[in-house]
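With one protein chain held back, the other chains of the complex are shown just where they sit.
Think of it as A, B and C in the order they're written, each chain with its own count starting at 1.
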Amino acid sequence: MANQQRLAGIFTPNLVPYDHKGEINESELRRYIDWLIERGVHGLYPNGSTGEFTRFTVEERRRIVSIIADQTRGRVPILAGAAEANVKETLAACEYYAGLGVRAVAIVAPFYYKLSPASVYAYFKEIGRNTPVDVTLYNIPMFASPIDVPTVQRLSEECERIVAIKDSSGEIPHMIRMIRAVRPNRPDFAFLTGWDAALMPMILVGCDGGTNASSGVVPEITRKLYDLTMAQRLDEARKVQYDLVGLFDTMIYSAEFPDGFRAAVQLRGFNMGVGRQPLSAEQQTDLAALSRSLQCMLAEHGFTNEPVGGCPPGGNVNTAEVGEIVQKVLAELKRRGLM
Amino acid sequence: MANQQRLAGIFTPNLVPYDHKGEINESELRRYIDWLIERGVHGLYPNGSTGEFTRFTVEERRRIVSIIADQTRGRVPILAGAAEANVKETLAACEYYAGLGVRAVAIVAPFYYKLSPASVYAYFKEIGRNTPVDVTLYNIPMFASPIDVPTVQRLSEECERIVAIKDSSGEIPHMIRMIRAVRPNRPDFAFLTGWDAALMPMILVGCDGGTNASSGVVPEITRKLYDLTMAQRLDEARKVQYDLVGLFDTMIYSAEFPDGFRAAVQLRGFNMGVGRQPLSAEQQTDLAALSRSLQCMLAEHGFTNEPVGGCPPGGNVNTAEVGEIVQKVLAELKRRGLM
Amino acid sequence: MANQQRLAGIFTPNLVPYDHKGEINESELRRYIDWLIERGVHGLYPNGSTGEFTRFTVEERRRIVSIIADQTRGRVPILAGAAEANVKETLAACEYYAGLGVRAVAIVAPFYYKLSPASVYAYFKEIGRNTPVDVTLYNIPMFASPIDVPTVQRLSEECERIVAIKDSSGEIPHMIRMIRAVRPNRPDFAFLTGWDAALMPMILVGCDGGTNASSGVVPEITRKLYDLTMAQRLDEARKVQYDLVGLFDTMIYSAEFPDGFRAAVQLRGFNMGVGRQPLSAEQQTDLAALSRSLQCMLAEHGFTNEPVGGCPPGGNVNTAEVGEIVQKVLAELKRRGLM
Partner (left out) sequence: MANQQRLAGIFTPNLVPYDHKGEINESELRRYIDWLIERGVHGLYPNGSTGEFTRFTVEERRRIVSIIADQTRGRVPILAGAAEANVKETLAACEYYAGLGVRAVAIVAPFYYKLSPASVYAYFKEIGRNTPVDVTLYNIPMFASPIDVPTVQRLSEECERIVAIKDSSGEIPHMIRMIRAVRPNRPDFAFLTGWDAALMPMILVGCDGGTNASSGVVPEITRKLYDLTMAQRLDEARKVQYDLVGLFDTMIYSAEFPDGFRAAVQLRGFNMGVGRQPLSAEQQTDLAALSRSLQCMLAEHGFTNEPVGGCPPGGNVNTAEVGEIVQKVLAELKRRGLM
């Protein structure tokens, strides 16, 4: 509800483990949720991009939130991704998730068609008028129609039940523009960043927290980064942020999203199964190599053992390797139209 | 089946009329289908982008094809859009549409996530291996992961059931590159263009036809353009193509897609209802103005009466108006990342 | 002058040979110009993008046109690139080139800063008002501020001395929009395409000719393509256009522009020297490999001998090789922001 406290902290956009038939692995999902909560994540965020919401059926999306709500039993708040085919279907999902007791839903702007700001406004206005549960706008311009600053401002002024925005653009000036435009009139409105590589500076310019895929892999690190930054222990925070950039870049750019994150969670001890998006033979080989690199990175932090055969001295800061990964990063950024 | 004749001609990506509650208006859809067939379209293409496939539920998509198959009764072939949440669901749709006797299905590359060529290949390979019905690849890089030339070539060589590509990029050199790469080994493979503003030159460089949204509005004109071009009556064809660019630009760039096309079909005498994507008050006003412009354009061809109050002299070739529309076109092209 | 005939045909954007010190090789340039004219190019176009105008000093640019005017002695018209640092300097260049008797100048829109249509209009308007020689607008949105359709229309109506546009976007619908907007009021205004991969369909939709880099390498082929297309011998023209796409793609995407064209002209018997943009060791190796591929392509048409060691059977239509080149094409298109 709008009189509740501002959303804050790290909400983990959790992955979904599959069984050998490619179906939701419920017991592993429950075990994973417990593990995340025990490691200090402030909340959970099922049906996000990391959670591959587009690859599930309507019924499966509901079942995922239902399992998580049941397993969480109120220990942490849930932000449930609720986007469906149209306004009517999305509102039906909101209703269902409200019944499960989630703290809020997150709704991505319409995708496939790239809509204008006027249409994005009209879409969320219709939802904001009819939702039975608090709504977080979800801006991810690399995948969906962008939600621009005037639209966020207008919706925040007209719709009390719209209480936050999750922004995955990663652009600091954009975040500043949103906060400048909204906070004076809606001090209860929260700003969450979905771009792990900028988490520390985002918080320093005024963000309330993040929905960061890395927190599903190394919740210890994202929690530490959040706490150090909030405490303004900047030199320590900066060091953690730099390390996180290395890990995040490797996971996000060296494989099809979110496969790098899936490979890393597997290394943390969960049986993730095989993803629903088929991989070519070459991609499977690449993913095995990536998994080895990730294992060295995680081993360096004591989160797992080194792979058989060991890791290069200096852990993951091998210059050539970094250079190579960075080149992959750049190629990916270009491919996704971000450069 | 792969031993059938190459797909050719204009397949109309039909719109879906809604009733006053926003549900599929079955009787109006049946009337519209008859009207299209009587005006000479070579085939129908339900569940395309024009048909707003993403705004329907799984069940509704099936119902649309089912109605059309029933109404068509074999008079023209059907190309049914069959993309669903994942490979398994998509194959289930293929199975269903095969049972309805469609000529082929059309499957758009995965969207939301922007996938690499390797993933796009793996996705279609899995489908190509298991489909019970001929498959048309659907490349629409402005909305979905692009299907690049080497991927088309490889899939055409490895999967007999993949028999065509529909390309909506509108780029002639890209079309030439695809035909060069595929036709020598797969003379039965068809190339269809989804970009009405380049229909004539696309056919002249070797395309087999198109899936053109304009053909749902002015089937008389697209059929005439196709016939004149095939007959190499170039001067006449060029004139029709120029006219079509004016009409197409107005419909595609002056409103959110496919609302301009919906407004125009309404003018041809069909009750299209209100679209599922909400419009702001300002957008509704714009759409009314657009409808008036379209009415003048259609009246000039004798397809409808002039609006009350009449049209500017010289019909739609009023220079200032064209300039204005072109500026909208450009703004839109930029917004969609095409310029 | 505005009462002269419309510009038409293929104007070759000629390269400039360097000597061993990286200076303009005058005698080789003169020999190259004669060779081009003998092979039927309709005109010459020094100081274009192909001619690396940005890599020369003001004085060198003038010297290049001066040499070419002297060597041509009126056999073919010259279109001289005249863009300089600002309007005043550009007009001074126009004056100079007018004195050399060029048919017209070509002026690219301001680059580095990406200007709005209003600024592009103001820039050309100022030039159009003061130029002593006919002006061709030069639109190349991948390198310079775009010249949009309303700007072309307005300039064509207000400035008699602006007599043509050279468009290198390669987009057919864009060309159609320009011709529709301008030709009714300015039947003397010419439209030239700078995108070789679409030359045939561009002419078929109404273009007057082209300024095509390939014509500096294989003037025999571009002339033949132009003649066949003008004669509406479409099946023959299409075949030549397909071949040209293969050659053009290889030259433009397999090396930094215009190095692929330089390598090819070297194979035609000219000593091109070393370019002014330094190459890394790896790039030099790549260029040698490219040169070998090009030699096979040219040998197939009888324009040169096969390289030592011979060519793969089937000449350049080796499928794997084509696939590889196409992948380079795509990577390049992405890098240049065209996909």
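One rule holds in what follows: a residue touches a chain if its C-beta (ideal position, glycine included) is under 8 Å from a C-beta of that chain, and two chains touch if they have at least 3 such contacts.
Computed from a predicted model, the values in this text were never measured in an experiment.
Of the options C:Tyr32, C:Tyr121 or C:Phe261, the residue whose C-beta touches the omitted chain is C:Tyr121.
Touching residues on chain A toward the chain that is not drawn are 117, 141, 146, 148-150, 153, 170-173, 176-177, 179-181, 184, 195, 197-198, 200-202, 204-206, 232, 234, 238, 241-242, 245-246, 249, 317, 319, 322-323, 326-327, 329-330, 339.
Taking the complete complex into account, residues 22, 49, 54-58, 85-89, 110-116, 118-119, 121-123, 125-126, 142-144, 256-257, 276-280, 282-283, 335-337 of chain C touch the chain not shown.
The rule is short, and it goes like this: only the chains that are shown with their structure count from here on.
A comparison of C-alpha centroids places B closest to the centre of the full protein. Computed from the mean C-alpha positions, the centre of chain A lies at a distance of 35 Å from the centre of chain B. Chain A and chain C, compared by their mean Cα positions, are separated by 48 Å. Chain contacts: chain A has residues 335 touching two or more partner chains.
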